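For this view, one protein chain was removed and the others were kept in their places.
We just call them A, B and C in the order they show up, numbering each chain from 1.
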Amino acid sequence: MEELLNELKEKFSSVIIEVQEKDYPTLICKRTGFLDLIKHLKEEKGFKYLIDLCGVDYLNYPKKNFEERFEVVYHLYNLDSKVLLRLKVRIPEEDCWHHSVTPLWRTADWFERECYDMFGIKFKGHPNLRRVLMPDDWEGHPLRKDYPVYLEEEQEWDTYKKFIQKYKG
Amino acid sequence: MATYLEINKKQVNEEKWEEPFYLNMGPQHPSTHGVLRLFLELEGETIVNCTPIIGYLHRGVEKLGENLNYNQAIVLSDRLDYIASAANNTAFALAFEKLMGLEVPRRAKLLRTIVCEMARICNHLLWLATHALDIGAMTVFLYCFRDREWLLNIYEKICGARLTHTYVRVGGVRQDFTQEIIDELYKFTEEFPPRIYDYETLIDVNRIWLKRTKGIAVVPPEDAINLGLTGPCLRGSGIAYDVRKFRPYDAYGEVDFVVPTGKNGDTYDRYRVRMEELRQANSIIRQCLDKLPETEGEPVVAEDAPDLLMPERIKKPEPKPVPKKGVIFRGADVPVVPPGEAFAAIESPKGELSVYVVSDGSSKPWRLRVRTPSFVHISAIPYMTKNHMIADLIAIIGTLDIVLGDSDR
Amino acid sequence: MGELIDKLIFTVIAAVILLVIALLHVAYLTYAERKIIARMQQRLGPNRVGPRGLLQPIADMLKLLTKEDIVPYGVDKPIFYIAPFISLVCAGTGVALIPLWEKFVLSNINVGLLFILALSSLSAYGVILSGWASNSRYAFLGGLRASAQVVSYEIAMSLALLSVVLMAGSLNLMDIVKAQINSPYKIYLIPQIIAFFVFIISAIAECNRVPFDLPEAETELVAGYFVEYSAMRFAIFYLAEYFGMVVMSALAVTCFLGGWIGPFEVPYIPFFWFLIKLYFILFVYIWVRATLPRYRYDQLMGLGWKVLIPVAIVNLFLTAFLKLIV
Partner (left out) sequence: MKILEKALLIEILKGLALTLRKMLFAKPVTIEYFDKVRPVPAPGFRGRHALVRDEKTGDTLCIACMRCVRVCPSKCINVEYEVDKETKKRKVVKYEIDALRCVYCGYCEEVCPVNAVVLTEWYEYVGLKREDLFFDKEKLLKNWDEFIATQKRPYLNPFWKPRGIPKKFLPAKKRQFTGV
């Protein structure tokens, strides 16, 4: 475990910003060169199974010690050595995109689509980046912290409004 | 994929005999197991392309969870996979306990294990019922429901609800078993294995069943991992990955069970794996029941478990001066829940269900992420249905064991 | 002239009686099916209308007749209207040819067997046309499946019956029964067990019953060819299906089980043995439905062409050979 982290730190010193020891070892990475790191993890180190890929919005998070707004969190698992590794990539709001890992894992396809759907993070290299859970014409990204929880009437979903109009008048 | 309207336009313009045959299966269809919509491109009866479209049952559990406190979020988990809600409760509770650093009493762990395995049996029975009905064997359907009803009655005695239990909670479980429930469960574990033979007599070696399931939707092991399949779908491909063995939680470390695996990775193997899991789950319940008397009298909730009504904020009382009448607390805020993040995964009946929770110190989670098995499994449908027929598509949806409440969240 | 009118009146009365009896059988077949399957699945089955639910079929019929007949937009109307009747008429007419008793057969024609086969092939037209006219993709797929299925199973069935014809030396159903009575085993089931087996499987496929109910497979094609039908037309499709079952079972009784003969004579009820045999075969239909899963489309065709037809042909040759020797 220690060896692996040290080796990674040495080899990818330009990519890994920080290594945290939380409930699982956590690598905080830069966006540039991230693909190399994750490819190395998958193909050389045996982290073949991508458990989860999700976004987190840190807008107005108390005690935040970084600038960027979003984080994309990967949970990788090595089935042979039973090691779970968490990777985090921080993504600024203005430049809201990230590299897609769909070419490496097919399972990342829908995870990334969902992440785009919910947070608006675009994944470069994704073959088919559309919304998954929300309708195609939905405005806004629901899991962002500035997305209103309670909607005013005029903020109603456009398609629904049209539907109501059609059947009322 | 072009939208449905665009395709319709295309059909009008193109020459008639070149037009592909599109079939829109769902969201209202008897065997899509919910509001799953599949957009099929057919050549005769063979599927050329299949696009699953989900989101018809999207209730925004993740967003809702950010606006409810930790205990209330458990209630949401019931509605994910409503067939095995005890398993979902456990996943949520495990993540929150890890975040709060709670140690669950052993008795609560055993009770949770029992309830989770009961959920597994419930789920697999429902899966077998619907899968068999999809393939056409309608009697298995009713035999399975007959036995599932028994379990639901036990659930009703345990926690007062049949489907949405809210039984497992942060720091333990809701309440202890009574002797009556334990006796009933003993009776169930004794009578259940012979009933499995009933189902197997009807379909296990039946030539039609074999023809319909063998060699259908073969997933090689590498592809299974790459597609993110978990649970029986992955084990059917021959990989013995089971969260219960690899990262044991609750009382799974102390019980003895086998992780069944298949060889070919086809629908039949996945069916066999699940049937074997039914027997294993039965034996796990039995083992846990045998261990229960050792922990007689222990509390089933951790001492420092949060109250149901979690305070929005806790103020650290200052020792001096003595507060005036009417003002009880003064001083700085203390986090209700330590800020940080936690990740917990369980082997839910359908596959790996993992919860990733980020806390900011308040009583509500900052981010609640649920990775549900059905979501991933539906994304594998296009891969699995390539060059199969419509009738196989039904078998494939059945073998993946999806619940749309689970996938849409 | 008077003789002719007498004969006409007799025929009409007999036809009406036969039709009513057949309709009652069909109606109570649905009831029996629901009740038997329910008992096999440890359920109660229908029991609300009348004592033990005995009036259920009548209630169902009344409900379906009084419901609104919905004709979806975009259907081919004339064909859509007429398709269920084609099914029903073709399935139902066969009853007239079955000799229920030595002295009771409505029309004793020389090519009876051929006529029934022709009718049952025609009834597939109802299915195909309804699938085509509905302008629905599910119905269309159902119609396609039906046509393919009928074509392949018709052959196996005809070959199986052909061996019976060879044994009896006649296409007349009355003659076939009489030939059976005169044969050493009294029924053709024993020498023609293979043909009987092939015939029953093909008959199940011909009637679109489980495990060969592909044209209407409800878990795949929702309801297949009659997905767009409602009310009376829907009921007529159901009637046609059950009529088909009754006719096919009656044919099996006539050709293989020796018609009206039995181990002993039952006084006053000459149809007794015929009905007992008929009910048993109908029970087998229901029994099979409660037990077996459904075949896939291509597997069904494979079974028809690769197993049943070769077996039937071999059986036919064997029969012919034996006939030549004996």
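One rule holds for everything that comes next: contacts are C-beta pairs under 8 Å (C-beta built on N, C-alpha and C of every residue); 3 or more make two chains touch, one makes a residue touch a chain.
Everything numeric here is computed off the predicted structure, so don't read it as measured data.
In the full complex, the chain left out of view touches B, C. Checked against the full complex, the one of B:Val301, B:Val370 or B:Ala391 touching the unshown chain is B:Val301.
The missing chain, though absent from the display, is touched by one residue of B:Gly136, B:Gly172, B:Gly228 or B:Pro260; that residue is B:Gly172. Between the chain not shown and the residues B:Ser31, B:Thr113 or B:Thr139, the one that touches is B:Thr139.
In the full complex, the hidden chain is touched by chain B at residues 68, 71-72, 75-76, 78-79, 108, 139, 146, 149, 153, 156-157, 159-161, 164, 166, 172-176, 178, 198, 201-203, 205-207, 299-301, 303, 308-309.
Looking at chain C, the residues touching the absent chain are 36, 38-44, 47, 287-288, 290-292.
Please note the rule applied: only the chains that are shown with their structure count from here on.
Taking the mean of all protein C-alpha atoms as the reference point, the chain centroid lying nearest to it belongs to B.
Averaged Cα coordinates give chain B a centre that lies 46 Å from the centre of chain C.
For the pair chain A and chain B, the distance between C-alpha centroids works out to 23 Å.
Of all the residues in chain A, the ones that touch chain B in their complex are 22-24, 48-52, 54, 56-57, 61-63, 73, 75, 79, 82, 84, 86, 105-107, 109-110, 114, 118, 128, 131-136, 142-143, 147, 149.
Chain B contributes residues 21-24, 29-31, 45, 132-139, 142-143, 146, 202-203, 206, 208-209, 211-212, 389-392, 394 to its touches with chain C in the complex.
Only residues 37, 40-43, 137-138, 141, 210-211, 213-214, 217-222, 289-299 of chain C touch chain B when the two sit together in their complex.
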